[in-house]
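Left out: one protein chain. Kept in place: all the others.
Up next is subunit A:
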């Protein structure tokens, strides 16, 4: 073992410098050319930064489209999900409460039409997206409160829907923050 100790220590030091130091520094330098300059992509509205494109934020007002439930209260200084198992009785009560709340705020929606993602917590707690269906289902509420025709809102959701990659791989998503900004800009 002794024969290998010094070579091990020296090789470790050299590799720490290259892999721990130079590699991320090189990437940080290249990232200056990328969207967000490597600091994360932000969204600006009316001249001020209102958030990060890919970090969900809370919208409590019914006049806005609402993102998925978060177990970290949309606080991006941490992240995580509920880790509740499928049959956990306490967890199922939470889901039932979310269904009831949703029904109370969206009286026009039938229960079986509520997309599962609106009553289940996301994995990161920061999921910035909804499926188009989960945005559509909120249209009657937003339309009523804002006095905007529902089909106008549907066009808005469709305009803010990002299709699957190349149209065929993966899922279509709606970014809730961008949708709500577009909603405020409808005047």
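Everything below uses one rule, namely that contacts are C-beta pairs under 8 Å (C-beta built on N, C-alpha and C of every residue); 3 or more make two chains touch, one makes a residue touch a chain; residues count from 1.
The rule is simple: contacts and distances are computed from a predicted model.
Name of the non-displayed chain as stated in its UniProt record, restricted to "5-oxoprolinase subunit PxpB", "Fumarate reductase", "Potassium-transporting ATPase potassium-binding subunit" or "Peptide/nickel transport system permease protein": "Potassium-transporting ATPase potassium-binding subunit". Residue-level contact of subunit A with the missing chain is found at 1, 4-12, 14-16, 18-21, 23-24, 26-28, 30-31, 34-42, 45, 48-61, 64, 68, 74-89, 91-92, 95-96, 99, 111-117, 119-131, 133-134, 164-165, 167-171, 173, 177, 180-181, 184.
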